[in-house]
Each structure stands twice: as C-alpha cells, then as structure tokens.
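Left out: one protein chain. Kept in place: all the others.
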Amino acid sequence: MIEWADQIFVLLKREILLLVPVALQPLASILLSVGPIMGVFATLFAATTVLERKGLGRIQNRLGPNRVGPFGLLQPLADGIKAIIKEDVVPYRTDRVLHTLAPILIMVAALLAYSVLPLGRNMVALDLDAGVLFFFAAGATTELAIFMAGWSSRNKYALLGAMRAIAQMISYEIPLILSTVGVLMAAGTLSTTGIVEAQSGYSGLFPNWYVLTPWGFAGFFLFLIAATAEANRSPFDLPEGESELVAGYFTEYSGFKFAMFFFGEYLGLFAANALAITLFLGGWNAPLQILDWVPSYLWFFAKLLFLIGLSIWVRGTTPRLRADQLMNFAWKFMLPMSLVNILASGLWRFTGDGVLGWLVCGSLVAGSYYALGLNLAPKNAVTKRIYRFAT
Amino acid sequence: MMPYLLLSSLLFSAGLAAALLRRNAILVLVGIELMLNAANLNFVVFWKFGPNPESMAPALFVLFSIAIAAAEAGVGLALILALHKHFKSTNVDDMNLLKG
Amino acid sequence: MSFDLAILALLIGVSAIAAITLRDLVHCVLCLAVTFASLAAVYLRLGAEFLAFSQVLVYVGAVAILALFVVLLTRTGEPRAESRFSPQVMIPLAVCAFVFTGLAAAAWSSSLKDSPEAVGASMKLKDVGRELMTSYVLPLEVLGLLLTAALIGAAILAKADDGEDDEVTDLGESQGQQQRPMVATTHSDPKHD
Partner (left out) sequence: MLGTGLIKGMAETARNFVGSFLEEDRLTTVEYPEERIPAKEAARSFPFLVFDGDDAEKGLRCVACQICEKECPPQCIFILKDTAKKPDFVGKMQFQPKVFDIDVSVCMSCQICVEVCPFEAIKMDVDFELSRFDRFEGLLIHKDELSKPNSYFRKIHPTDAAAVDANLAAEKAKAEAKAVADAAAKAKAASAAAAGLAAPAKPAAAAPPPPPTPADPILKSASSSTAGPGLAETGSGKTHAPAHGS
C-alpha cells in the first residue's frame, strides 16, 4: 500500500504507455513526463505569486490580496487573464525577432532545467549521467535570453538592466557551481538521482543529508545565496530595480510576453531551489525514518515550499544591495568561501564524520566565514548621525 | 560519418572566410572560434566512428580545447578592447601602424 | 543521414553563414551562439554528453556573452557606410573554397569513411574523471595555469590605463569619430541594409 502510494505516478505512466502503439511510445513517454512537470510547476507558480503577495503583505502589516475568490486565492487567475488579454505593445524601433524570441528562450531555458530534477522516487524525466552539469548549462542560456530582451528593446533602461543582470549572473554563477562541488565529490557522481541515493539512509536519528555536515551547511547557504542572485531576486534585484531602471530588461514588454518573463523567473527560482534540495536536503528522502511511509514526492514538494517560503521571507526583509556591494560580496566573500568549502569537504572525506571531522571542517568553515566577514565589513563603522540644528 | 565530416569542413571554411574577409576584429575572432569548433567536432566524430571508442583521449582533448578556447576568447576580446581604446575602431584595416 | 541530423546540420550551416555575413554584430554573435548550441546537440547525438554540456556552458554561457559585451563596448557612433568585407573578396573566397574541397576530398578518400558508428560508446563521466586525474593530470594543471594567466592577462589588457589616456585620445580623435556613450549608440543603430 505504502509502496503503491509512493509510486502511483510512475505506475500510472507505465499503464498509459501500454495503451499507446509501440511506434508512438517514445513520444508519449516524453509528453507524459513533460506535461505533468509543466502543469505542476505552473500551478506552483500561480500559488507562489499569491503566497508571496500575501506573505509580503503580512510582513509589512498589510492584508495582501483578498478580493478575488475566497481569501484572494483566485488572484493568479485574474492576473493571468489580464496578462493574456492585455495589448502587446512593441516599441517602434525594436528588433522584432529578438524581442519576441527572448521571453520564449527564457522559459525554455528554465523548463529545460526541470528535466533532470528528481521529484520523487523513480520520478525524474531524464536521468542523465551529467545531470548537474546539464542544469547549469541550461541556466547559462538564460543570460543570452536576458541580453536579447535588453538589447532588442532599444531602451536605455532595458539595456542597463540586461547588462547588470548578466554581470551579476556571471559573477554569481561561479560560487553557484563551486558550492556544489563538495557535494559532487562526496557523492562521487554528477547524476541527480545518484546524489539523492547517496543521501538516503539514516545515521542514528538524523538523515544522511549533506546539509548536516559543516561543509554541506555552508555550501547550502552559499548555494541559496548564489541562486537568489541568479534568479535576480531581492536583495540582488538590481537588474530590475524599480527606483532606478523602471523594470530592467523587461521594461518594454507588456501583456503575455511580460507574463512569460515573470513565469520564467519564478521557474528559475523553483529549479534552483529544487536543485538545492537535491544536492543538500536529501532530495525526496524523509527527514526521519519513522516518516518514511509518506510518499516521496510529498517530501520533495514540502521542502520546495519551505525554501520558497524562505525566499519570500528574505525578500520581505532585505533591502537592495548597491552594485559595488554586490560585486564585492560575490568576489570577496562567496568565491573564497566556496573554495574553502571545497577544501573542507575534501578534508571531511579523510577525517570522517566523527568528532575530529566536525572539529577540523567546522573550524575551517566557521573561521573563514568569520575572517571573510571581517574583511567585508565597512571600514568606517556607521554611527548614529548627529544633527547639529535639528533636534 | 561522412555528413559529420562535411559539416565540420563547412564550419571550418566558414570560420576561415570570416577570419579572412570580415573587417571587424570581433568577427575575425568569431571565425577562429568556428574553426576551433570544427576541429572539436572532428575529434568527437573520429572517437565515435574510429577504431577505439573505449579511449577517452578525444573527449579529454576536446575538453582541453574548449577550455583553451575560452581563455583564447577572453584574451582576444580583451585585446580587441585595448585596440579599440587606441584606434577608436575595431576595423582590422585601420590597425596598420607598427607603433602602438 | 537521419532526419534529426539533417535539421541540426541545416541549423549549424545557416547560423554559421549568418554569423559571418550579417551586418549587425550583435546578430552575428547571437547566430554564433545558435551554432554553438546546435553543435552541442550534435555532440549529444554522438553520445558525448559531458562535452555537449561543457560546450553550452563555456561557449553559449561565457564566450558568446563575452563577445556581446565587447560588441557593445566597442561601438563607435554610426557604422561606417563602407562594406563590412575586406576589399579583396575573390582571393579569400577562393582559398575557403579550396580548403573546403580539400577537406571534403580528404574525408571522402579516408579509409574510415564507411566505418560503423560505435553504438554503445558513450563518455562515462567516471571514466573521463579518472583519466583526467591519472594520465592527464599534468595537462590539467598546465591548463589551470593557462587559465589563470589568461584571466590576469585579460584583466590587465582591458583595464583602463589612466596614464596613457591623453595621447591615446589624441590619436583616436585624429583617426576616427569621437566616441559616444554606449547606450546612445545602440539607439542610433540604423537598420538599413
């Protein structure tokens, strides 16, 4: 029974495939994998928009959207209808082809990344030998789409936003990839399912997740920060800083194309969070052995919702960074920290996960965190400003 | 095997044409990248169709080639930027002085 | 020649030709990115997964973006009216045609021409990694050194040298149009031809 509930979608796909003629089976298999992924994550996108708006509202002591449907739950539907029926305004001097291709490319790039994410036990669309590399290759294409959007708009704000976005994404891609190296070394594979398998099982009360090691813990947060920067979310939302650049690289987009950008951005965020789960939070594994009976995909989505909630919380808290702070943080903190983290994960392999390992790796990671943090601190401490005449 | 080789010859000649014909230094560099890619494609094709598909040497060679191409592109584009600073142009025909 | 390979070959051919002939440099570089991506698809088809993803990551994600940045940084006012090709067209074209026929003929006369595709062969990442860390560890280290050198070299080359700037601008002004800000020039990019 438990087995059956866990594998219901896999079995369902198998049964449906048996009904399809053999010649069409590869195509049907693709459709049966891609369709549900797109459907589920589109729904998750809709849920996240309303969740984010309500959460941000509560953080700011407001109610958030509560008009459309019960508790405002139908808000995304209204937004979607509005986006679809809105006029698609294309400025006169734009490069039409690129202007149209950019939102499509950004969505394709974001959706491609989902093909290697294991959503549950035996639930991965494409079990590649180099799955993590595929994920980053797909993510690298996003930069091109952003450039196309910014350049083809013939708008200075769009171009500046695109340049900022690309500079930021290139800078943070390095710590993003380096922070995963420790996991890849520990798991000994680049296959996402292999990494999840390597984290299954429990030692004592705790699961064998990589986040529960000193280097994994640091790597998890490095990855999350870099992923936030890759997704251009607050506090790294300079590329679309409303107060400076109108809306950044999608200033000249309206209607459905704008919605596609929005969708692509959130899909990128989900994908990055899902990869963080796969790499550090044990994928679809249950956190406690006694909870093993809960279907694996539910664990995956519970963790995903947790990370989404965390990113909403961070967005509600942090102010936007300045451009130089952004670059300093990437090159002077994230990069050395992730390099130290690789060293720590290498040491962990030799010291083992006993007291010695915790002592050596933990002190290495914590010490470098402290030292790099000191280095990053402003030279002149900010004191309370004293006004001479105003009281 | 033949289509792949023809494809790589086409890529190589296209790259060569860009390097010889275009005036813009960036496109000259683009042509060189195309030629490198044609060579990489040949390596992979020979690995796949050759007598010794167990060997990883072609793959590693292509990997190194990609890495070196990245370095080459970086330095080349930086050179173009430096040249542009001097000549206010990226046209290779303008760069006909022997002094810097 | 199968259908998917035909599509990929067409894509590569068209985008490569477009990349070297189009007038707008940004279009050229974007077409180049398409070429790189399709080449990655060809690698994928040949069973070289790892190479395909590296190709996308390095070429599309880094080289093409870098080239785009340089294109935008080196725009100077209106593009000149003169042709985008060098004055002598025939000789280089003849050379290219000669090279193409030579390569094609060499391929045609190769003894490997009809050798079968090694069906099962694929690059296992584990094997690649083991080779990289055992027999090819020295090249790997040298490559790391080269990349570091390239990084530093590129940074120094592209760095603004304040000391020389004065004479440089004099030279530049005597030779070409004055430089305009980047954003404005991309706006005034004429779409003729």
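The letters A, B and C name the chains in turn, as written, and every chain counts its residues from 1.
Everything below uses one rule, namely that contacts are C-beta pairs under 8 Å (C-beta built on N, C-alpha and C of every residue); 3 or more make two chains touch, one makes a residue touch a chain.
Just so it is clear, the structure is predicted and the values come from calculations on it, not from any experiment.
Undergrad: Any idea which chains on screen the missing one touches?
TA: By the stated touch criterion, the chain not on view contacts A.
Undergrad: From the list A:62, A:82 or A:322, which touches the chain that is not on show?
TA: A:62
Undergrad: Can you work out which residue in A:314, A:327 or A:343 touches the chain that's missing from view?
TA: Touches the omitted chain: A:314.
Undergrad: Under the stated touch rule, tell me which residues of subunit A contact the chain that is not displayed.
TA: Listed in rising order, the touching residues are 55, 58-63, 66, 313-314, 316-318, 333, 369-370, 372-374, 376-377.
Methods note: only the chains that are shown with their structure count from here on.
Undergrad: Under the document's definition of touching, what chains do subunit B and subunit C have as common neighbours?
TA: Touching subunit B and subunit C alike: no chains returned.
Undergrad: Which chain lies the greatest distance away from subunit A when centres are computed from Cα atoms alone?
TA: Checked the centroid distances; the maximum from subunit A is B.
Undergrad: Taking each chain's centre as the mean position of its Cα atoms, how many Å separate subunit B from subunit C?
TA: 6
Undergrad: CA centre of subunit A versus CA centre of subunit B: separation in Å?
TA: 34
Undergrad: Please output the residues of subunit B touching subunit C within their complex, sorted ascending.
TA: Residues in contact with subunit C: 1-18, 20-24, 26-27, 29-31, 33-34, 37, 40-41, 44-51, 53-54, 56-57, 59-60, 62-64, 66-75, 77-82, 84-91, 93-94.
Undergrad: Per the contact definition, I'd like the list of subunit C residues that touch subunit A in the complex.
TA: Against subunit A, subunit C makes touches at 26, 30, 33, 37, 40, 49-50, 52-54, 56-57, 60-62, 64-65, 68-69, 72, 122, 124-126, 183-184, 186-187, 189, 191.
Undergrad: Looking at the complex, which residues from subunit A come into contact with subunit C?
TA: Answer in residue numbers: 93, 98, 128-130, 133-134, 136-141, 143-144, 147-148, 151, 154, 156, 159-160, 163, 166, 170, 173, 189-190.
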